[in-house]
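Structure, as structure tokens:
All protein chains but one are shown in place.
Naming follows writing order (A and B), and every chain is counted from residue 1.
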Amino acid sequence: MNMVEKDISLRTGNVDMTHGGGGRAMAELIRDLFHRHLGNPVLDQGNDAALIDVPQGRLVMSTDGHVISPLFFPGGDIGSLSVHGTLNDVAMAGAKPLYLTAGFILEEGFPLADLERIVISMAHAAREAGVPVVTGDTKVVEKGKGDGVFITTTGLGVVPDGVRVSADRARPGQAILLSGPIGDHGVAILSKRENLEFETEILSDSAAVHGLVAQMIETVPDIAVLRDPTRGGLAATLNEIARSAKVGMMLDEAAIPLRPDVAAACELLGLDPLYVANEGKLICLCEAADAERLIEVMRAHPLGRDTARIGTVTEDDANLIQMKTGFGGTRVVDWLAGEQLPRIC
Amino acid sequence: MCLAIPAKVTALEENDMAVVALEGVKKRISVALLDEVAVGDYVLVHVGYALHLVSPEEAARTLALMAEAGILKEELDEIAGSEA
Partner (left out) sequence: MKYVDEFRDGELAGTLATKIRSEALPDRTYHLMEFCGGHTHAIFRYGVQDLMPDNVKFVHGPGCPVCVLPVRRLDDAVELAERHGVILCSYGDMMRVPGTKQRSLIRAKADGADIRMVYSTIDALKIARDNADRQVVFFAIGFETTTPPSAVAIRQAKAEGLTNFSVFCNHVLTPSAIGHILESPEVRELGTVKIDGFLGPSHVSSVIGSEPYEFFAEEFAKPVVIAGFEPLDVMQSALMLIRQINEGRAEVENEYTRVVTREGNLKAQKLVSEVFELRQSFEWRGLGEVPYSALRIRDAYADFDAEKRFDISEKQSREVKSCECPAILRGVKKPTDCKLFGTVCTPDNPMGSCMVSSEGACAAYWTYGRFREPRKTAREKAGKEVAA
């Protein structure tokens, strides 16, 4: 590793209003921090807008604002999360992500060392994914008007011919596949939140799944629906799809992968894992005949090792997500109004 | 009513505190409500407090009771049929 002469303020300084002022301080911040770590041929052009080559075909764009707290959590941080999240949104359209943008809103007083940590993490995530951050923006708000840092990322991708992945393509009889165990991310976040304090080895599952999706699309170009169960968990995502396509679903609780330590943490807090956020998982709806092939391909991928078929799409006027419990009875998996809160009774 | 979960005591600390574990998830809780507790005991945890020891013998007994082969309906019908 080369020893580079670093601006001392990066190690000990904080964000101040000059960093957003458009003057020399801001240029230095951009050069010494953002470009240094995120650098790529397009970004290095150094212009406000990125000049990119656009491939033929249908394009997909997605944008996401990241306001997570805490900023640093077991298995990731807001930096890597903002990259993974948008790459995944693009992938859920069946698209291959090509470019990313990143906009930062920094709070006055935020430690530059923490900012650098976040940017390094973003850069690492982007490099691993093979998708460059081609343009960005930085603004600074007064102390008290932000939460340390907010990041907005936008992704651009291209959809292969013959692929149309959309929630309204859900049809009765289709198989519902889940790429791995649920609840890891939400539990990892909660373990860092105040007043809950428990120790666990559980890491967020934050990951970019576009590579997995590419293999899935190659195997079965006619995949109907792809969704990543983020906020609100598996339950929210399945309810959204059902409502959108006017179908119902019947799930098999015993088939849903769930790590024992995640299950235990949920029990301790009074949470239902079905409603806990995930950041490196996907749900896939496909024709029943294609399910076996798809599961095999998914299980061969590092991010899909525990893929399981968790249910079937049904005809249902009420658009209910029902589940056969491990116990033998049936329950409804409802769509919650807001975030699930821990409960005592 | 109240969500409480059995967890295993892995360490005892001062000031009536203890550490319990459930599938590798550890939590610091209070044992101020218990007379006696030892590392290895299972306790019922509710809102950060151990409310009661869990009895392994009684747990086993309850499960055995549940698993007891009851009189199956077919047998009942048989009996009813033969008495007719």
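Here are some notes:
Note that contacts are C-beta pairs under 8 Å (C-beta built on N, C-alpha and C of every residue); 3 or more make two chains touch, one makes a residue touch a chain.
All values reported here derive from a predicted model rather than from experimental measurement.
Interface residues of subunit B with the unshown chain, by the touch rule above, are 1-6, 8, 22-23, 29-30, 32-35, 42, 44, 46-49, 51-56, 58-59, 61-63, 65-67, 69-73, 76. The omitted chain makes contact with subunit A at the following residues, 194-197, 254, 260, 263-264, 267, 269-270, 272, 318, 320, 324-332, 334, 336-338, 341-345.
Following the convention adopted for this analysis, only the chains that are shown with their structure count from here on.
The distance from the centre of subunit A to the centre of subunit B, with each centre set as the mean of the Cα atoms, comes to 38 Å. Residues of subunit B touching subunit A in their complex: 1-3, 5, 7, 22-28, 45-47.
Residue ranges on subunit A touching subunit B, taken from their complex, read 197-202, 260-261, 263-265, 267-268, 270, 343-345.
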